[in-house]
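Note that this complex is displayed minus one protein chain, with the remaining chains in position.
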Amino acid sequence: MIYRFTNDYSEGAHINILNALLKTNLNQEIGYGNDSFCEEAKKLIKEKIKNENADIHFVSGGTQANLIIISSVLRPHEAIIAASTGHINVHETGAIESTGHKICTVETKDGKLTVKDIQSVLEIHEDEHMVKPKMVFISNSTELGTIYKKEELKAISKFCKENNLYLHLDGARLGSALMSRDNDLTLDELSSLVDIFYIGGTKNGALLGEAIVINNDKLKEDFRYHIKQKGAMLAKGRLLGIQFTELFKNNLYFDLANHANKMAYKLSDSLKDLGYEFLTEPTSNQIFPIMTNEIIEKLENRYGFNIERKIDDNKKAIRLVTSWATEEKSVDEFINYMKELGRVKAC
Amino acid sequence: MIYRFTNDYSEGAHINILNALLKTNLNQEIGYGNDSFCEEAKKLIKEKIKNENADIHFVSGGTQANLIIISSVLRPHEAIIAASTGHINVHETGAIESTGHKICTVETKDGKLTVKDIQSVLEIHEDEHMVKPKMVFISNSTELGTIYKKEELKAISKFCKENNLYLHLDGARLGSALMSRDNDLTLDELSSLVDIFYIGGTKNGALLGEAIVINNDKLKEDFRYHIKQKGAMLAKGRLLGIQFTELFKNNLYFDLANHANKMAYKLSDSLKDLGYEFLTEPTSNQIFPIMTNEIIEKLENRYGFNIERKIDDNKKAIRLVTSWATEEKSVDEFINYMKELGRVKAC
Amino acid sequence: MIYRFTNDYSEGAHINILNALLKTNLNQEIGYGNDSFCEEAKKLIKEKIKNENADIHFVSGGTQANLIIISSVLRPHEAIIAASTGHINVHETGAIESTGHKICTVETKDGKLTVKDIQSVLEIHEDEHMVKPKMVFISNSTELGTIYKKEELKAISKFCKENNLYLHLDGARLGSALMSRDNDLTLDELSSLVDIFYIGGTKNGALLGEAIVINNDKLKEDFRYHIKQKGAMLAKGRLLGIQFTELFKNNLYFDLANHANKMAYKLSDSLKDLGYEFLTEPTSNQIFPIMTNEIIEKLENRYGFNIERKIDDNKKAIRLVTSWATEEKSVDEFINYMKELGRVKAC
Partner (left out) sequence: MIYRFTNDYSEGAHINILNALLKTNLNQEIGYGNDSFCEEAKKLIKEKIKNENADIHFVSGGTQANLIIISSVLRPHEAIIAASTGHINVHETGAIESTGHKICTVETKDGKLTVKDIQSVLEIHEDEHMVKPKMVFISNSTELGTIYKKEELKAISKFCKENNLYLHLDGARLGSALMSRDNDLTLDELSSLVDIFYIGGTKNGALLGEAIVINNDKLKEDFRYHIKQKGAMLAKGRLLGIQFTELFKNNLYFDLANHANKMAYKLSDSLKDLGYEFLTEPTSNQIFPIMTNEIIEKLENRYGFNIERKIDDNKKAIRLVTSWATEEKSVDEFINYMKELGRVKAC
């Protein structure tokens, strides 16, 4: 295989992170996330989100962040509303149900929930014979690479407040969403519109790590107990603090996401020029070109990528992912190879 | 504060590990623990335990390892037997109960379970109005720093087999146990006597990481599903593979534990010379000298350590922990300071 | 209100049951389902299902039966496949998820699962990032009043065996299904095709009670522990034993269901004569005529019933339920009233 466009976690970490680990290695620090690096990282993030009162906690991964957040917030009979493509519904091995909660799903065309979608769930849940929807789950960017515009997120936020629903945003790929050429939200605006969310580090240059941000005071109480109970409180919490300090001092987090997006746009613009259509409009670091089985077979000999979905007997949507570590020359080579394979013929 | 003897996770990682992370950083690898480094680490560990058929999985921490193991193995009505001092019973914020299982506890004097202890639990659990004990939890070294001798572990193992109980060993500090001057077990002997156990990395030189070893075929099925469901499957599993490769190629894991023990013995031997008694006989990297409140107060101004237990109105047992990173000069300084404070007077 | 066709649990119990309770009231019996009445009821049911080796347990209600069965059988990462209309998915307040398990749902037109439906779920669940489907849930009759024909059930049973899936049948309204004029299955045939199922008493003449039948040996172990743990083991288990003895000595269970069906047919045949269409073809004691909002409003002043579903802005499907206790004269009155309201006009 020449190169993997399989995901955004095929490499290690940005070099600044490794250097910081080396430099601080023998400092003696308090365990379990109470170290000076975590304090520094929290301070930096609070500045970026412009909320001094937020509570911030670091955990290892996205599924972990989601299951801790949801099980900490919901009472046993309460449920979460999500797009049927939502990560919690598909690719977390029932982690949310494992903590006792149902996910009420809505079919969407692009992985994005709308107010109407949420309302449709509320309408059919009327009494104690059914679960009580209490939280809304969205991801930005979504599992289909799409992003929420400011007006869309505002509308959801308003609806949730009016209906006593908590709003949780999965930001596993938040950097890429915010650096999208189509984005009109800043990190602090986004933060102000949700009760709780997490900023993904693993898929944007860290070895591991997600920063959970709790804006709603009601959701803050005893949160560390839940981190510990779910096995997510690292003895050497410094590992997470050091990484988020590196990512959020200066602008590294956004610069890395910007690079990932640029590589994705190069890929998607070229594929469009070659006549390819996409499952969803490319806008972040995950793109979903639709290709014939024949082309896909050829590509598989040279590149790593996932099949997203069968379109018809002849065609599939594949997923190409770029990252902070994607080399421009590999992107160029891929494009050249696609050119060799020729333009998509009109059917 | 001059120095922390608070725990064995105050520093980062052994330098070999950081160097290996740097060296392999931009290699593209498959995610989720299917990378080449994890494969290499598994191979090395299988050699050390002399069991080619073992299944090995890497996770981030001890609580996580315990909750995944126990919830994967037990059916809902089944319970685990542990010493009341067992980590799962005290310091995991109810992680095991959170997965639905009761812990049946036995009071012990030194943190070690005996066949008689286990039998006493079985005797009172006779029908479906009570939980069904199905697994035994031991830790080596224990939470009180003590270790299991070969004959003791053999007896427990035999009893468990005869009584259809699974035996799980928490090896958060397994290195220190095996390198104890009082130990008569090899890693492979120990492994052959338990159904499942984990080898602790976090407390012996890794940034994070525990290697779960499954010897009993019945416990192997679908284990990766449980890792994922509990939020423990790192996207960059390479982080764990690289570390365990470093720890188990050559003898690094054991050398680091050996250093920790030596530092502990230096402390405990000196304290004995000064007349101090201990809560349990020092044998691994956690020692529990008993000191007057007056001495403890003085020590707290210079050193980091935990209070383990009140002995009487005048005295407490404290916990001093050494590690791979403990500097001999800090140990010497501590001893000198203790000498300054003077010999324990006969009461 | 003149009369309720709201459900099949608006009245108490068949008089034979009350008489038996009175007659045996002061006999001293062992508690928790080990009494002589439960033994007698088990014997009677084993004869009817022609399986001496079945294990039989009595519990209070359908949600309870389903949650005990499913949580007893599945490991934490395993999921159950059901029609989206399945009782466990809609009207059990997340009881199954509360025990930790995801329900993988399939849209159906009539509440019945097909082999193709089940296969479609298996096809997308390929690895440990998703739950592992391990059990199939069907109900007979279904939540939409439809029933499984022998060939359909055989096909599902065969497919489940071939794919290592357990098959669980919710028989809350099993009597009505088996006494349907369209049914070609006997109770013993049905029993032989499923791993586990329950025979509903609550909706067919009992005060409360469902008989869980376990045919598959693998699912029998320690089942009573699960009944107790979920709070379902009645101290006076005799209450359930006495009722099922009454229902299954002679043919009372089937006679009662037969009466319910006859009353339903009288309703559905008359409504068809008046030109009404149905959401699903009437065949058991739940029928779903489609009526204009205007007619429904009038009916609501005289009769109890539920709205099942909106058909369009003008029309809804309502649910009429008959039971062992439905009086023929109330059915006649309802039909007469419908005749007064006139024939459905051609649109």
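Note that the chains are named A, B and C in the order they appear, and that numbering of residues resets to 1 at the start of each chain.
In this section, a contact is a pair of C-beta atoms (placed from the backbone, for glycine too) under 8 Å apart; a residue touches a chain by one contact, two chains touch by 3 or more.
Because the structure is a prediction, the values reported are computed rather than measured.
Visitor: Name every displayed chain that the left-out chain is in contact with.
Guide: Computed over the complete complex, the missing chain touches A, B, C.
Visitor: With the missing chain put back, one of C:54, C:207 or C:267 would touch it. Which one?
Guide: C:207
Visitor: For the chain that's not shown, point to the residue among C:64, C:146 or C:245 touching it.
Guide: C:64
Visitor: In the full complex, which residues of subunit B touch the absent chain?
Guide: Answer for subunit B: residues 76-77, 79, 90-94, 97-102, 128-131 touch the chain left out.
Visitor: What subunit A residues would touch the chain not displayed?
Guide: Answer for subunit A: residues 32, 71-72, 75-77, 99-100, 128-129, 131-132, 222, 224-229, 233 touch the chain left out.
Visitor: Determine and list the subunit C residues touching the chain excluded from the picture.
Guide: Interface with the chain not displayed, on the subunit C side: 3-4, 6-7, 9-13, 15, 18, 21-22, 24-31, 59-68, 92-95, 98, 202-203, 207-208, 225, 228-236, 238-239, 304, 325.
Following the convention adopted for this analysis, only the chains that are shown with their structure count from here on.
Visitor: Please find which chain has its CA centre nearest to the centre of all protein CA atoms in view.
Guide: A
Visitor: Looking at where subunit B touches subunit C, is over half of the residue numbers used by both copies, so same, or under half, so different?
Guide: Same residues, largely: of all residue numbers at this interface, over half are found in both copies.
Visitor: Could you put a whole-Å number on the gap between the CA centroids of subunit A and subunit B?
Guide: Chain centres of subunit A and subunit B, defined by C-alpha means, are spaced 34 Å apart.
Visitor: How many angstrom lie between the CA centroids of subunit A and subunit C, rounded to a whole number?
Guide: That gives a centre separation of 42 Å.
Visitor: Please tell me the distance, in whole Å, between the geometric centres of subunit B and subunit C computed from their C-alpha atoms.
Guide: 51
Visitor: By residue number and range, which residues of subunit A touch two or more other chains?
Guide: Correct list: 92-94, 98.
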